[in-house]
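One structure follows; several queries about it will come next.
The block that comes next holds subunit A.
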Amino acid sequence: MLTAFLLFWPALAGLLVLLMRGEAAKKVALGAAVIEFLAVVDAMMQFDPNAGTQFELNLPWIENAGIAFHIGMDGISMLLVFLAAFLVPLIILASFKHDYRNPGTFYALILFMQTGMIGSFVALDAFVFYFFWEVALIPIYFIAGIWGGERRVPVTFKFFIYTIFGSLFMLVGFVYLYFQTPGTHTSDLSAFYQLALSPENQSWVFWFIFLAFAIKMPVFPFHTWQPDTYTEAPTTGTMLLSGIMLKMGIYGVIRWLLPVVPAGVAQWADVVLVLAIIGIIYGAIIAIRQNDMKRLAAFSSISHVGLIAAGLFTLNMQGLQGAMIQMLSHGINVVGIFFLIDIIFRRLGTREIKALGGITQYGKAFTICFMVVLLAMVGLPLTNGFVGEFLLLSGVFQYNYIMGGVAGITIILGAVYMFRMFQRVMFGEANYVTSKFTDLTATEMAVLIPIIIMIFWIGLHPNTFLQISEPAVRDLLTIIKR
Partner candidate 1 sequence: MNEIPEVIRTIPLNYYLFLSTALFVIGVTGVLLRRNAIIIFMCIELMLNAVNLLLAAFASYRSDPNGQVFVFFIMAVAAAEVCVGLAIIVMIYRNLQSTDVHLLNKLKW
Partner candidate 2 sequence: MEFLLNPFSINALIILAIFGLTLFIATYCTYAERKIAAFIQDRVGPNRAGPLGLAQPLADAVKMFFKEEFIPANAHKFLFVAGPSLAMLTACMSSAVIPFGNTLIIDGVGEIRLQGIEVNIGMLYIFGVVALGVYGIMIGGWASNNKFSLLGAIRAASQNISYELAMGLSIIAILMMSGSLSLREITLQQGGSFLGISGLDWNIFYQPLGFIIFLTCAFAETNRTPFDLPECETELIGGYHTEYSAMKLGLYLFAEYVNIIVASAVMSVLYFGGFNFPGQEWLRANIASDPTLAHNLVTIIGTVVFFGKIFAFIFFFMWVRWTLPRFRYDQLMHLGWKILIPLAMINVVLTGAAILFWPQLKAMF
Partner candidate 3 sequence: METPNYIPYDYLPIIVQFLAAAGFVAFAMGLTHMIGPKRHSKVKDEAWECGIPTVGNARTPVSYKYFMTAILFVLFDIEIIFMYPWAVNFKALGTEGFIQMLTFMGLLMTGFVYVIKKGILKWE
Partner candidate 4 sequence: MTSIILLSVFGIINLFLGFLKSNRILMPAVVVFLAIVFGVNFIDWNQGPQTHFNNMLVIDNFSVAFAAVMVLSMLLILPFSRSYVTDENPHLAEFYSLLLFSLVGAIMMVSYENMLMLFLGIEILSIAMYVLAGSHKKQLRSNEAALKYLLMGSFATGILLFGIALIYGASGTFNISDIASFSSTQPAGLLPMMEVGVLMILIGVCFKIGAAPFHFWTPDVYEGTPTIFTAYMSTVVKTAGIAAFYKLVWSVFPGLNEFWYPTLVAITVLTLVIGNVGAAVQNSFKRMLAYSSIAHAGYLLIALTSFNDRSENAILFYALAYTVATVAAFGVLKLVSDQRGEEGYEAFNGLGKTNPLLAFSMTVAMCSLASIPLTGGFFAKFFIFGAAIDAGAVWLVVVAILMSAVSIYYYFRVVIAMYMRDAEGERIAVDPFAAFMLIVLSIFTILMGVAPGLFNNLL
């Protein structure tokens, strides 16, 4: 029942928020998100990493078709639910300064989206998963489409069609698998795990399902929607997209692809790895050339995700665990960086690196926060980024050392574009624009401080989180290797 509460609480709260106007909507939304977070923390306390899937709920849904409303959490889900519950209040808080039209609708959409995302993390039935997967998409489409920048309409449209297109293929894959299950057919995860398809079939089913995840993550060359969307969406939307939604793709691969069609994965892992590594390099190089900070962060995200994807397909413990921890870290870091960029943008009205400079002189606290988040992004030891990247890279090395070597360039390139940006934006002469900068307010601090805490927590003591997912990942690996 706890899972069900976690799942539906944001939606119910969202309905309430929908009816409210102005400030009240913001506050109720924030309150609801905090309650959700507390509930997740409570769940984490109760959670026993070694007990497999917990807090299960299995209700008949479309009985005669063997589809059940089956949800529950194991370690992998737990971490991601935690991520979602942790970030949403921060994201809501981060958007407090903005004066969005129809705040009721806006915040309700955020909460609806949280339901969708948590739903896809806890789903244990293919159709429940698909259902929430799509449910999460609609709010973000509206958030980006209604409150976004100038070119929002075509850009979000592209994003939307792209994603739906991919997920429809996933649906076909699922339906096909569903019909391969014995007896009266069921779409339960465990039944999918027991399927023994011929390698040929696995091969195409792999691409059907992977397409959806690849677009969502996004993996090169399916990324073309991403930079535009990140840039045009309101910062809230960008945070939701990059912080949590992106993880849905990665989670999908872990849960619904690797164990379901292992033979297919084995056939195509090399291809995907190459694509992922191309993505790493490509994202980084493009990021270096960017002038718009938000766009830069977007491309950096492609680069980071590339590494996570590479880690996934190594199919070893380091790779997968690295992916887990890096998902958490990247989610936190990217939200932080987008928020910081948003602060600049809100104060100065521009995000162009060329137009900025010398902000250090006007915001001490801001500089510190920016520095910390930046270092975490780059993967400096002691920060969360290091743990993830280290594990991932070692995983890739284990798989193929050439690939590992190439992927390792990411650390250098990441440092290049990040520090380049930092240097141009923060140091140097302040100009007419940047001289108006003021330091962080209390609300902004309230967003950034939890992020910084998490950065160091994971950086210093990653085991808190690694141990949650470890047994689950190990189980998964045994299923994959069956």
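Going forward, a residue touches a chain if its C-beta (ideal position, glycine included) is under 8 Å from a C-beta of that chain, and two chains touch if they have at least 3 such contacts; residues count from 1.
On how the list was made: all candidates are chains of the complex that A comes from, given by their letters.
Just so it is clear, the structure is predicted and the values come from calculations on it, not from any experiment.
Undergrad: Out of the numbered options 1, 2, 3 or 4, which touches subunit A in the complex?
TA: Only one option touches subunit A, namely 4.
Undergrad: What residues of subunit A sit close enough to touch candidate 4 in their complex?
TA: Residues 60-65, 127, 130-135, 137-138, 142, 145-146, 152-153, 157, 160-161, 164-165, 168-169, 171-172, 175-176, 178-179 of subunit A touch candidate 4 in their complex.
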